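Every protein chain but one is kept in place in this view of the complex.
Here the chain labels run A, B and C in written order, and each chain numbers its own residues starting at 1.
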Amino acid sequence: MPSRKLMSMPDAVAAFIPDGASVALGLALESLIPFAAGHEIIRQRKQGLTLIGPISDILFDQLIGAGCVSRVIAAWVGNVSAGLAHNYRRALEGDKPSLVVEDHSNFSIALALRAGAMGVPYLPTRSLLGSDLLRSNPHFRIIHDDGVPLVRVPALAPAVAIVHTQRADDQGGAHCWGNLGISEDAALAARQVIVIAEEIVPSSVIRSDPNRVLLPAFKVCAVVHEPGGAHPSPVQGHYGRDHAMYHDYHQASRTAEGFARWQSEWIDSVSGRQAYLSRLGAGRWADLSRPATRTPRLAAAVDYGY
Amino acid sequence: MPSRKLMSMPDAVAAFIPDGASVALGLALESLIPFAAGHEIIRQRKQGLTLIGPISDILFDQLIGAGCVSRVIAAWVGNVSAGLAHNYRRALEGDKPSLVVEDHSNFSIALALRAGAMGVPYLPTRSLLGSDLLRSNPHFRIIHDDGVPLVRVPALAPAVAIVHTQRADDQGGAHCWGNLGISEDAALAARQVIVIAEEIVPSSVIRSDPNRVLLPAFKVCAVVHEPGGAHPSPVQGHYGRDHAMYHDYHQASRTAEGFARWQSEWIDSVSGRQAYLSRLGAGRWADLSRPATRTPRLAAAVDYGY
Amino acid sequence: MVTSVGYTAQELMVAAAAREIHDGEVVFVGMRLPLIAFALAKRTHAPNAVGLFENGIVRDEPSRELLYTMGDPPNVVGAEWCTSLSNIMCLLAQGAVALGFIGGAQVDRFGNLNTSYIGDPCAPTTKLPGSGGATDIASLSHRHIIIMEHERRRLVERVDYITSPGFGDGGDWRARVGLPRGGPAALITTLSVIRFDPQTKEAYLDSCHPHSSVEEARAHTGWDLKVAPTVHMTAPPTEAELQVIRAIDPQGFWTHV
Partner (left out) sequence: MVTSVGYTAQELMVAAAAREIHDGEVVFVGMRLPLIAFALAKRTHAPNAVGLFENGIVRDEPSRELLYTMGDPPNVVGAEWCTSLSNIMCLLAQGAVALGFIGGAQVDRFGNLNTSYIGDPCAPTTKLPGSGGATDIASLSHRHIIIMEHERRRLVERVDYITSPGFGDGGDWRARVGLPRGGPAALITTLSVIRFDPQTKEAYLDSCHPHSSVEEARAHTGWDLKVAPTVHMTAPPTEAELQVIRAIDPQGFWTHV
């Protein structure tokens, strides 16, 4: 059957990320971050988004700086190897914050999404007890179970989750590997999922290893072929992390004007990911994706035969 | 470092399954059922065990018939392709049951184990509402969350889980594939795990694909090399299901005397799994494990390199 | 048993069950007849249906070989997803599953199903295997279909034990006990198709199989079964449907009993 799911990044963002949507992204933590999708959201000037994720390694900061975001539901927003997230700070410091933050821990955001996936109003945990997350996020509540206090973590069901993967077929079947964080919980909780893939492969490749598949294809609304789409975050088997990019961004975004220049250079003035990679430079990209020291490290063979 | 985990089935059962223990097994549902471990438990005349599992395709029935079991915490006990479980029926029918049953559904047993894994006293679900499982299993309770009724599924943390896998290293790293049911939830919830493997492989094989690993090795108390140890249940990539064995067992176990003869023939009078496979016959075993039609169906290559 | 009309009751039930699957639906398949019904629907009117198996499997094309259990290796090969039971049950719990199939030993006039205990659960005359995933399917899918033998001892006024909730004692019972959705859409028996009144939720005879009759169906039912004014004959399996069914189960393991 012909695929209506395979589409360009601009089309996927236009079709499935309306203003005001709740979007889960950055779900594998520091790897597989869908930067290309985030940059397209910025180019399309989306407004009033709710961002949901565990930690965000600068992508949330970019979406906030570009004015796309009205709410952040997350455990940590910063720059993992370089420090604070400057746009995030600017949006929240002082007495007129331009952003609502719902504070979570990594475990509680995973539980919230799992509750959404499970169709229950909440999941309980003994984490967070005694912390001020219970004060600053009014959605948490202490409940008692036979006298034992537990934190009630209310369910989250994002309208869309965006996941970056190593390979996908045009129906939405996808393989990803390496550290995956809360990708599975979020993909199951989301009403729809946009799958970004380094490679588009025949369905037979995906179906040769159904245990490696991330989510059922019927949840997938769009498949986008976007090689290099997670840069500067790493993709196991494809490219390493571009540490310098995070440090350069950290310096550039210290002021609002600096961020605006960075946005202009790396987002607004490039038409898409291919142009972005060209700007990055073939040499730099080759160093990340095909370093001289790189040796393939193949997973041991697995036979599904009978 | 030398492995103290790799041991024989008799030693593993003797060391880690004391009388009265709670044992989770049959966790992948109809495949990867640890029959060899169950038969060794019977040969060692263990008493007073609590069996925990989703469904059991005749292994629970055999352990019950042999007198090893005092309690069953499960969703379904029977013979999937042939019908009822006769020993289970005999133990429960009439007014003097010799067995306590805690009724579950497949979802609720998974949730109970997940709660055990998560270190919380319970997980909530909207399944089971209106069913008589809430009456016959006194551990369930209805709780209300902002007026919404939910079933409180109390946590289960088995003393031991037994998992049959395709391959393991001598430290407890293990790969398994195919349908896995509640294997992960149970392995995480259990205090210790016995890993049975069709093959023992170098750690480098297991570590070549860490996403395929079932559980952290530090939970594993014993690794047992037992080829054919899941027969008559199937092991993806190794052997198919021996449907005839289930049907023969169904006929043989219609009476207590018939079961006693079956137990004598297939369990008590064989010293272990190799003798059991010899009794089965080389031709029958070859048909299951190397049928003429069998073609390898290899998973597509995955590169973890960088 | 093949009747004089050239097909078995099981083959007709498979055809009737397949017609309950709409194209594009996500279906909790289960074993035996529903499994064949799913394959039949996929190959006829519902090519885009997706099948879930509670052991962790999602398939959008039926296995190439007859399955004796959902865990048979052919059911994994070519699967769209092979994951945990919990993840599959999440899809059910969040309302992503349109339709599920279950079978049982006793069903009553409000579609409650018993697969656990005949008699007093504390001292049963018969201990049945239990729920498996049936309670979950009956609790959480948008609608479910019950398939069973039409016998007076099985279709009873009130089941001894509710393993899988139907409509309880009727009306808005499901909402009152907190179930989020669902209920039985049909009870497909060896003699008839029984449906449930939209308001009262009481069972009524909707159609009789060609080899049976309203009288026979009512005579083999343990309560005073209502009959639809529009009661009709269940459409028999077509030649094309029979060909597909027999290609799937050539030995008649599940369909010639």
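By definition in this document, a contact is a pair of C-beta atoms (placed from the backbone, for glycine too) under 8 Å apart; a residue touches a chain by one contact, two chains touch by 3 or more.
What you are looking at is a predicted structure, and each value in this text was computed from that prediction instead of being measured.
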Among shown chains, those touching the left-out chain = A, B
Which residue of A:Asp170, A:Glu184 or A:Asp209 touches the chain not shown here = A:Glu184
Inquiry  = Using the document's definition of touch, tell me which of A:Leu92, A:Ile200 or A:Ala260 contacts the absent chain.
reply    = A:Leu92
Remark   = Of the candidates A:Ala74, A:Val193 or A:Ile206, the residue in contact with the absent chain is A:Ala74
Remark   = Among listed residues B:His139, B:Arg207 or B:His247, the absent chain is touched only by B:Arg207
Note = chain B positions in touch with the non-displayed chain are 1, 116-120, 157, 173, 184, 188-189, 207, 210-211, 213, 215-219, 304-306
Request  = Name, in rising order, the residues on chain A that touch the hidden chain in the full complex.
outcome  = 28-31, 54-55, 57, 74-78, 80-81, 84-85, 88-89, 92-95, 97, 103-108, 110-111, 114, 125-133, 135-136, 142, 148-150, 177-185, 233-234, 236, 240-241, 243, 297
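The working rule: only the chains that are shown with their structure count from here on.
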Remark   = Ranking chains by how close their C-alpha centroid sits to the total C-alpha centroid puts first chain B
Key: Between chain A and chain C, centroid-to-centroid distance (C-alpha), Å   = 40
Task = Mind checking the centre-to-centre distance between chain B and chain C? Centres are C-alpha means, answer in whole Å.
result = 28
Inquiry  = Taking the mean of the C-alpha atoms as each chain's centre, how many Å separate chain A from chain B?
reply    = 37
Remark   = Multi-chain touching residues of chain A, meaning two or more other chains, are 118-120, 211, 304-306
Key: Junction residues of chain C, two or more chains touched   = 57, 72-73, 76-77, 82-83, 93, 140, 180
